[in-house]
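Quick notes on the structure that follows.
The complex appears here minus one protein chain, its other protein chains still in place.
Order of writing sets the chain letters: A, B and C. Residues in each chain are counted from 1.
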Amino acid sequence: MSVELIIVSHSSKLAEGVVELAQQMAEDVRLHAVGGTDEGGIGTSFDRVQQAVEASGDAVVLCDLGSAVMTAESVIDFLDDDARARIRLADAPLVEGAVAAAVAAQSGGSLDEVLAAAESAAGSA
Amino acid sequence: MSVELIIVSHSSKLAEGVVELAQQMAEDVRLHAVGGTDEGGIGTSFDRVQQAVEASGDAVVLCDLGSAVMTAESVIDFLDDDARARIRLADAPLVEGAVAAAVAAQSGGSLDEVLAAAESAAGSA
Amino acid sequence: MAGVLDTAATVSWIRAIGAVIAEQEQHLTTLDRTIGDGDHGANMRRGFAAVTEKLDGEFADPEEVLKTVATTLISTVGGASGPLYGTAFLKGSMAVKGRAELDGAGVAAFIRGAADGVKARGKAEAGDKTMVDAWLPAAEAAEAAAADGADAQAVLSAAAAAARKGAEETEPIVARKGRASYLGERAIGHRDPGAESTAFILGAAE
Partner (left out) sequence: MAGVLDTAATVSWIRAIGAVIAEQEQHLTTLDRTIGDGDHGANMRRGFAAVTEKLDGEFADPEEVLKTVATTLISTVGGASGPLYGTAFLKGSMAVKGRAELDGAGVAAFIRGAADGVKARGKAEAGDKTMVDAWLPAAEAAEAAAADGADAQAVLSAAAAAARKGAEETEPIVARKGRASYLGERAIGHRDPGAESTAFILGAAE
């Protein structure tokens, strides 16, 4: 099973668009779009990030803004040690990091390799 | 009139999501979402980028991937000198650059100030 | 409020916060519109409305009340203040675990736990123009008052006064964390919305 990606954004369209873009270059990778608040507004949803994390295997989380990062970190804090060991939070630009990470996951990269791919992504190729 | 942003993406959802996110912090800035091919598929549309550029005043263009950058550069090449003088192509991460640029435009930044805001955006704050 | 905060008094305090936040929604939104995205009032109102609905339940002790506030805020606020206040109430509740009621020292322990939680969650320091600038002086004032033997009510008052001053002192500085950090020098002269809501939370029992 390849490493999965969880895309956390304030906008559901933005999260879905990132998944759409990254999926193109990584057909077999599971990509989770988690965007918007529970009411469909602009913001982040702790509960849906938590559901995505619980529904995933090894996964790298990418976020759009600082408040999304804090939401993701809170979710990770609530995980038990086993679950926490399979989740990494990337410090990466959202779109560029997601594409690079998706390609790394598609080629069978390990959790830390996929994380490194996200974090070394800079501009567009 | 504040500087405008043109968001060029392979995905229409992604472009619209970036606009949605950036608009939140920049109510009065004109943000143009140009995503997907003319048929609504994944890819970029030279014609719609050109229309956005022609419909805008001073504007900074942000792109998701290298092929979007090449599309935008082609559009810029076809502009006359007057039009070209009011367009800047940012070398910046799409989401992070767009948010930073939108805030700079909202506070009345000049074309080059908005460009610099986009290009100095790194991770999420 | 009494000299100690038992379970019922803790519930009353949280209800009072809900009322103050509802009253101040527009004010918080206005502050956030100036140096953020204009949703802090709505975020806080939504969060504390959900919290208030939960307060009719049964609670074993203050910790359980405060933990319910934490998990409810974290799930309903939808902005940076969700994980921040969620962490504040969670770490604060953990600091008073096992106490049937909070005396002055208990209240100070809660506020210190909350302040350290916010600081860790936000990776922010004093002077970054965030709610940390209200929480940190509040924790210091609370500890000083408790050390002087002040009761729960007096410790909370001391914390609230320090938080209010801390919120005011966010005005002349630039932001290094949160959305206002995008503004650079242009954030100068404007109060941080989260520091302001922290002052209201700690001052709600007055």
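By our rule, contacts are C-beta pairs under 8 Å (C-beta built on N, C-alpha and C of every residue); 3 or more make two chains touch, one makes a residue touch a chain.
Model, not experiment: these values are computed from the prediction.
Chemist: Where does the absent chain touch, in terms of which shown chains it meets?
Modeler: A, B
Chemist: Tell me where the left-out chain touches subunit B, residue by residue.
Modeler: Per the touch rule, subunit B residues meeting the hidden chain are 37-39, 41-47, 65-67, 70-71, 73-74, 77.
Chemist: Over the whole complex, note the residues of subunit A touching the chain we left out.
Modeler: Subunit A touches the missing chain through residues 24-25, 27, 99-100, 103-104, 107, 117, 125.
Assume only the chains that are shown with their structure count from here on.
Chemist: Have a look at B-C versus A-C and report the one with more C-beta pairs in contact.
Modeler: Between the chain pairs A-C and B-C, A-C carries more contacts.
Chemist: For subunit A and subunit C, let me know how many angstrom lie between their CA-based centres, rounded off.
Modeler: Here the centre of subunit C sits 30 Å away from the centre of subunit A.
Chemist: Would you kindly tell me how far, in whole Å, the mean C-alpha position of subunit C lies from that of subunit B?
Modeler: Inter-chain centre distance comes to 38 Å.
Chemist: Mark out which residues of subunit C touch at least two other chains, giving numbers and ranges.
Modeler: Only 37, 39, 177-179 qualify.
Chemist: Which residue numbers or ranges of subunit B touch two or more of the other chains?
Modeler: Correct list: 24, 99, 125.
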